[in-house]
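Of the protein chains in this complex, one is absent; all others appear in place.
All chains are identified by letter, namely A, B and C, in their written order; residue positions are counted from 1 within each chain.
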Amino acid sequence: MNAVLTTISEYFVQSIATVLFLPLWVVLMIFINSSIPFLASKKMTLNLTLGSSFLGFVFAVFSLFYCIKNPQALVENNITWMSTDFQISFGVFVDNLSALMLVFTSLICFVVQLFSFGYMKKDESFHRFYIYLNLFMFCIFGFILASNVIQSYVFLELVGVITYLLIGFWYKKRSATRAARKAFIINRIGDVCLLIGIVVLVYFSVVFNSAQNMVTLSYSTLQFAVETLYSMVSDNAYLAIGVLIFLGIMAKTAQIPMQNWIVGTIEAPAPATALMNSFGIVAVGVYLCARFYPLFILSKSLMIFITFIGIVTALIGAYVAMSQNDLRKILAYSTSSQLGVVLVGFGVGAFSASIFCFVVHGVTKALMFLVGGALITSLKNEADIRYMGACREKLPLYAFSFFIGAISLCGALFSGFYSEASLFNSVLDFGNEFLSFGFLLFVFMSAFYLFRAYFLIFEGDKKDDISQDFSEWTIKCSIVLLSLIVIFIGYILRGCFGDFIFFISPDKLNYLNLVQNVLLLFVVFGAGFIAYQLYMAQNKTYIILKEKALNKSNLPYKLSYNAFYFDKVSDWFAESLFLRLCRFFDFIEKYVIGGIFVVLALTTRVFSYIFSRSQTGNVQSYVTYSLIVLSGVLAVVAVLYILGSLMGV
Amino acid sequence: MNFLSIPVLIFSPLIVALLILSPFFPNNEIKIRRFSKAFAILHFIYSTLFLLFFNPTNFGWSYQKELTFFNVSWLKTLGITATFGMDGLSLVFVILTSFLVMLAIIASKSMIRTKHRIYYPLILILQSALLGVFCAKDVFLFFLFWELELIPMYFLISQWGDRDSSAAMKYVVYTFFGSMLMLLGMLVLYFYSFSISGVLTADIESLSMSENVFAMWFQAFIFLCLLFGFAVKLPIVPFHNWLAEAQVSSVTPVSILMAGVLLKMGGYGIIRFNIGLFPEVFSNFAPLLIILGVVNLLYGACLAIVQTDIKKIVAYFSLSSMGLVLVGLGSLSEAGFEGAVFQMVSHGLIASGLLMLVGIIYLRTKTREISALGGLSQVMPICMYLGLIICLGAIGVPLFSGFPAGFMVLVGLLLSDIEPQAFLVCMIVLCVLGAVLSAGYILRLFHKTFFGSVLSQFRADTVQIDEDGNEITVVYPKRGITKSEIVVLSLLAFAIIFFGVFPNSVLDIFEVTSDIILDFMKV
Amino acid sequence: MDFLTDIKVAFLPELIIAGFVFINIFLSLFFNKKFYKTSQWIAILGVLSAFAAIGMVQAEPTYQAFNNSLICNVYTVFFKSLILVASFFVILISHKVIKKKRAKAFEHFSILFCAILGAMLLVSANDFLSAFAALEMLGISCYLLSALLKNYRAKESSLKYLISGIVASAVFLFGVSYIYGITGTINFDNLMLALEGYQGSMLFALASIMVVSALTMRISAMPFANYVPDVYNGSSYPVGAFLSIVPVVAGFSFLSRFLLIVSPYSPALGVVIMIFALLTICYGVYGALRQTDMRRFMGYSSTIQSGFMLLVLGVVNAYNISSLLYYLICYLFMALALWAGLSMFYNSTGRDDIGAYRGVAYSRPFYTTAMIFVLMAFAGLPPTSGFLAKFFVMSAIARLGFMYIIFLLVALLLMVVGVCVYLKPLRVMFEKTSENINMPNKAVFTKITLYVCTAVTILLCLYSAKIIEFCELIAYSL
Partner (left out) sequence: MSVVFNIGLYHYLILALVIFCIGLWGIVVCKNIIKLLVCAEFILNAAGINFVAFASYVDVENLSGLVFSLFITIFAIAELVLGVLLLISIYKYKRSADVEKLTDMKG
C-alpha cells in the first residue's frame, strides 16, 4: 500500500507541470464555451474550473506526500526560455515549501471558485470572471513552482496583472478601475525595484559563477549563490541589493509605504478579494520572502530593516483598521497589518512560524472575506458596519463563521492560537522589548477591530432592514468548508511545521508557554471586552470616551480614519510635483525644440523673401548685383594678392 | 535555395506598385485593394520562406546576390555595386517589414476611403525601399534606399492624414537633413578608405575602420555624421520633433509603418554602420549613447504622461521605447545588443497595435482628445480585450514581448565593460523608472478610452466623404469592430504574446550575427 | 582644299546645321501657314542628319581645323551630340508653338538652328576669338528666340537678356584682353605653351575670374543669373527648354576647357567658382520657394542645377569633369522631361501658374507619376539619375580633401531646402480639388518626350556603370 502510494506520488510530482497548464486549457474551453451563444453553460464553466483546481489540489497533496516521504528532496525540471550571454530557464521546482503552498493555494482556489458560482451567477460577466480565476491559477501556480528567480519574477508580475484585472473587474465603475490602476502601478514600482535586484543578481551569477549559467539563479543553488555574493561585494552593496529585493516584497505584501493599494482590492468581486487577500498577490510576497530568505539572513541590518517595516506596518494597519466603517476596508487593512507581523517573523528569524502564521492568516482571511461578501450582498450591498446590526438572528451561519474567523485571526482560539503563539514566542526570544510590546499592541488592536466589527454587524440593535438570506448552496457549502479548515488546520499543522518547513535546520514550533499564552489571551479578551463595552453594552463612561475619540478634530482619529493621509501625500507628489515636471518638459518640447524648426522655417522664408524681392524686374538692378558680386570678388582677390606680395609669399 | 532571390523580394512590391499605377489596371477600388492585399500576404509568406531555409548557425551572409544590369555592376568604376545580402539581423527586419506592411494593407480597408489608386502603390514602393535598406550590402545602395523612402512617405503622410502638410514637410526636412549629413559621412569614409587601401569599394564590410589607420577625431567626425542621420530616424531626443507631429497627422496604416518599421531603420543603421564600421569610436561614445538613450526613455515617458491626444501618447511611447534600443546598443554586451534588436521587433509590434487601437477609436468617435473619450469597453468589448493584451505588452509585462527586451537590455547594461559601475547602476535605475512611467501613461490611455461612462458621440455608423465628394455611410458591425480590424489586432496580439513566451524564436535568428559584430568590437 | 577638308573631316554636322539655317530661311520665303507641320519635320530631319554626321567626324586624335581655331575631338563630339539630342527633343515639343504662329515657323527654326550652330561652335572653339564669335552667335540667337512670342513679356525678357548678355560679353572681352595681353596669344594651345612655368599674377587671376564670371551668364549661374527667371518667364516652353539646356551645355564645355588651361595658374579661381556655385544654389532655392509661375520656377530650378554643376569645377581634374559630364547628361534628360511635362499641361489648359496643377494626380495618375520621378530627379532623390548626378558631384568634392568639406556641407544643407522647393509642385498636384482637369492626349510628340526622357532619367540611374565609364573616358581624353 505504502509502496503504491509512493509510486503514485512520484508520478504526480514528476508531472506537476500539468497543474500549470490545466488552467490555461480551461481558459480556452471556457472561452469557446462562452463564445457559442446557444451552448454557453455556466455549469460547465464551473465544473471545468472546479475540476482543474481540484486536480491541482490532488497533485499538490501527492507532491506534499512525496516531500514528506522524501525530506529535503527536490524535483526540478527546466527548459531554456531565453539564451544570450546567459541562459534563462523556465521549469518546475518542488520542495516542501512549494508543495505546501500549492496545497493551500489550490484548496482556497477551489473554495473560492465554488463560492463564486453562487455569488456571480447573475452577473453578465460570469464567464469572464472564471477566465480570470483560471488565469490567476495559472499565474500563481507558475509562481509557486518557479525554479528560479527570474521565473518567479515573470509570474510575479503576471499575478500583478491578474490582480489588476480582478480589481478592475467591474470596469464600468470608476472607483474600480482607478483602484486597479493604482494597485498595478504601486506593484509595478515594487516590481521594478525587485527587477533591479534580480538584474544585479544575474550579473553576479554570470560574472562570478559562470558554471551556474545554465539555470541562472535556480532556487536549488540560490543559497550558494548568495553566499558567494556576500563574500564578493561590500556590505553596503549587499544591503542595497537586499533592500531592492525586499521593496518588491513590500509592494506585494502591502507594507508601508506601499500599502494603500490593498484597500483597492475591495473593488473586486468578493471572492476575488478573498483570494487576493489570502493566497493571491500577498502570498506572492510572502512566498518570495521565504525564497529569498537565504539572502536576507546573511545581513543583520537587512533583517532589522525587515522587522522594522513589518512591525510598523502591523501597527499602522491595525490602527487604521480600528476606525474604518466599511467592513471590507477593515479586513483589507487587517491583511496589511497581519502580513506585517508575518514579516516580523521573518525578520526575527522565525522562518517556520512566519510561514505557519501566513498560512493560517490566509485561510482565515479568505473565510472572513467570503462571509463579508455574502453578507454585504445579503444586505443589498450595504458595506458600512454602522448601518448593520443584529444580523445574527437572520444569518446565523455567517455570524458563526465570522466569529470563528475573528477569534482565529486575533489568535485566541483555533488555528490562529497556534500560529500567533509560536510567533509571539519567537518575538520574545528575539529579546527586543519594543518589538514585543509592539506585538502585543498589534494583537490588542487586531482583536479590538475584529470584535468591533463582529459586535456592530451581528449583535446589537437592528439598524437597517436585513434582506432575505442570500443562500446559494455553493456559498453556504464553501463557507462551512472553510470554517472547518480554519478550525482544524492549525491543529493539524502545528506539529509538522518546524520539522517540515524550516530554514536549514528544523526548529520546533514552540506555541505552548503558559505565561505567554495567558498574556496573549488576556490582551485579546481585554480588547474584546472594551469593544463589547463600547459597542454592545452602551456603558456611559465608555460612550463619553468614544465620543471624545471620534471627535472630528481629534488628530489620532483623523490619522486613523484617513489612513495616515498616505493617499493624499502620494497624490500630491504625483500631481503637483511630477505632473508639473512633465508639463515643463511638454513646454520645452513645444516651444524650445519645436521652436528650432519654426525658426529654421522662418529663416528660410525670410531668405526666400529677400531673394525674391531682390529680383526687382529691373534689368539694371540685375547688372548691379552682378557687378557688385564680381567687383567684390575681384577686390578680395586683389587684396589677397597684394597682401601676399607684401608678406613675401 | 534558388527560388529565394533577394532582388525579387525587394523589387516585387515596386513592380506591383507600377502595375497598379499603370493605365491598364482596372480603376476599381475593391480590385486594387484585394490585389494589393493578396500580394502583401504572398510577399509575407515569401519572406518567411527565407526564414524557413535560413541556417541560424551560418556565419556571415546567408543570402547574397548582386544585381547587375546587363552583366555590368551598378557603378563598377566607383566600386559601388548593387549587392544585396541577408544575414540574421536583416532577416528579422525584413520579416517585420513584410508583416507590418501586410497588416497595414489589411487595416487600410477601413481606414482608407479615398485615392486607392495612388495609396496602395505608395505603400508598396515604401515597402521596397524599406526592404532595400535592410538588405543593402553596399553603403551607397543603402543610402539610395534610405532616400527612396522619403517621397512615398511624404505623400502618405500629407495626403491621407489630417491634410496638414506641414507635418509631412517637417518629416521630410528632418529626415533629409539627417541623411545629407549621413551622405557626407559616407562619402568621406568611402574616399578615405580608398586613399588607404587603394581599392575603390563601398561594401559595408570592407569599409570597416577596425584598424586604426585614421586619427580618432577623424573617425569620430564620420561617426557623428552617420549617427546624425540615424539619430533623426530613430529618433534621439533633440532630433525627435518630427515624430509626434508626423504620427498625429498621418492615417493609421501609415503611422503603423512609421512607428513599426521606419524608426527601426535608424537602429539598424546604427548597428550596421556605427557599430559595424567604427567599433572603437563606438565604444568611446557608448556612455554618451547610454545617456542619450536614458534621456529618450524618460523624456518620452514624461511627455507621454501629459499628452491629451491619444495618438501623441503612442508617439511618445515610441520615442521612449527607442531610448531602450539606444541603451542596449550602448551597453556593448551581447545581452544588451540582442535586447536592443529584440526591443525593436517588439516595439514594432506593440506600437503598431497601439496605433491600430487609436485608429479604430478615432474612426468611430472622430476625436482623439483623451478627455472626450471613455466607456468604449461597452460598445467594443473585443477591441478592449485585444487592446489590453497590446497595452500589457507596451507596459513590458513578462510573457509579453516587451519584457525580454527590457530585461536583456538591463542585464546587458550591467554586463558591459563601461566604467564606473555606479554609472551603470544609475542608468539601470533610470531605465526601470521609465518602465514605471510607461505603466502610468499606457494605463491612463487604456482607462480613459475604454473605461468610464459611455461616450455620447460614439457612433456605430460614420459618414465619410468618398473620392467624388459623395457621402457614404459606413456601418460598423454589432461588436463595434470590423473583421479586418479584428484580424490585424489579433495577429499583433498573438505575435506579442508569442515572442514574449518564446523570445528565443527571434534571438536565435540573429545570434550569430550579433556574435560577429560584437567579436569585431572586442578585437 | 584645306578649308573643305577641314569641314569634311570634322565639321560636317556644323555644315549641315548651317545648311538647314539657310534652308529654313529659304523656305520661309516661299512657304508659310499651311506648311508649319512640314517645318517641324524638316527641322527634325536637320537635327537627325547632323546627328548622323557626328558619327562620321574624325575625333581621335584631336583634329585641328581652320588654322587651329576650332578643334574636334571626343570631348567636343560628346558635347555636340548632347546639344543635338536636346535640340531634337526641343523641336519635338515645339509642335504647339509653331502651330500658333504658322507663318513664322520656318523663321523660328532658322533662328533655333543658328543657336544650335553657335553652341556647337562654342564647344569646338579653340581660341578666344572663335569662342567669342560662337558665344555671340549663340547669344544673339537666344535673345531672338526669347523675343519670338507675340506679347510684351517676350520683348521685355529679351531686352533683359540682351542687356545682361552685353555686360557679360564686355566682362568676358575685358578679361580675355588681359589674358591676351599677358600671354600674347588667343589660341588655347599657344596659351598653354605660353603659360608653362608662369608664376601667376594678380592681373591674370583677376582676368580669369572675369572670364569665368562672364561665362556664368551662359550657364545661368551667379553672378550673372538674375535674368534667368525673367527670360524663361517671357519665352515659350520649347524655347525655355532650349535656353535651359543648350547654352548651359555649351557653356560648361567651354568653361571646363578654359579652366583646364587657366586654373593651375590662378589659384584663387577654384574657391571663387565654388563660392559662385553656392551663391547660385542659394539664389535658386530661395528664389524658387516663392514662385507660383511654373516657367519662373523652371528658371530658378535650372540655376540650382547649374550651381551644382559649377561646384565640381572648383577643382578641375578628370574625375570632376567626368562627374560634370554625367550630371549634364542627367540634367539634359530631366530638364527635357520636365519642360515637356509642363508644356503638355500648358498646351491643354493654357495656364502656367502652379495653382492650375491642383488635383492633377487624380485625373492623370500616370502623368503625375512621371512628373514625380522628374521632380525627384531635380531634387536629387533616388531612384532617378538626378540622385546619382548629385551624388557624383558630392563625391567629387568629398574626394578633394578635408578642406573642401565646408563647401560640401553648405551644398548639402542647401539641398535640403532644394527638396522643399521641388516638393512644392508635387504637393499642389496632390491637393484635392473638385474640378476635373481635362488634358487632351493629342500632343503625341510632347508625350513621347516626357515619357522617354523620364524613362531615360530612371534608367540612367540603374544602368550607369557604362555611362560613367564613358564619361571618364571623355574626361581623360581632355
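The rule is short, and it goes like this: contacts are C-beta pairs under 8 Å (C-beta built on N, C-alpha and C of every residue); 3 or more make two chains touch, one makes a residue touch a chain.
Small disclaimer: the values here were computed from a predicted structure and weren't measured.
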Practice prompt. Would you mind listing the shown chains in contact with the chain that isn't displayed?
Written response: A, C
Worksheet entry | Which residue of A:Pro556, A:Gly617 or A:Gly632 touches the chain not shown here | A:Gly617
Worksheet item: Given the contact definition stated above, which residue among C:Ala52, C:Ala170 or C:Leu193 touches the chain not shown here?
Response: C:Ala170
Worksheet, complete the sentence: Given C:Leu15, C:Ile44 or C:Ile140, the correct residue touching the omitted chain is C:Ile140
Response to the item:
Considering the complete complex, of C:Glu14, C:Glu107, C:Glu156 or C:Asp352, the missing chain is touched by C:Glu156
Response to the item:
Residues on subunit C facing the left-out chain by the touch rule are 127-129, 132-133, 136, 140, 143-144, 147, 152-153, 155-160, 162-163, 165-167, 169-170, 173-174, 176-178, 180-181, 184-187, 229-230, 233-234, 290-291, 296
Fill in: Touch list for subunit A against the chain that is not drawn
612-613, 615-620, 623-624, 627
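We adopt the following convention: only the chains that are shown with their structure count from here on.
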Practice prompt. Determine the centre-to-centre distance between subunit A and subunit B, using the mean Cα coordinates as centres, and give it in whole Å.
Written response: 36
Worksheet item: Which integer distance in Å separates the CA centroid of subunit A from that of subunit C?
Response: 78
Response to the item:
Shared-interface residues of subunit C (touching two or more other chains) are 420
Item to complete: For subunit B, jot down the residues that touch at least 2 other chains.
Response: 173
Discussion item. Under the definition above, what is the set of subunit A residues touching subunit C in their complex?
Written reply: 604-605, 607-612, 615, 617, 619, 621-623, 625-627, 629-630, 633-634, 637-638, 640-642, 645
Response to the item:
subunit B contacts subunit C in the complex at 21-23, 69-70, 72-78, 115, 117-118, 140, 144-145, 147-148, 150-151, 154-155, 158-159, 165, 169, 172-173, 176-177, 180-181, 183-184, 187-188, 190-191, 467, 469
Worksheet item: Which positions of subunit C touch subunit A when the two form their complex?
Response: 159-160, 163-164, 167-168, 171, 201-202, 205-206, 209-210, 213, 222-224, 226-227, 229-230, 268, 272, 275, 279, 282-283, 286-287, 289-291, 417, 420
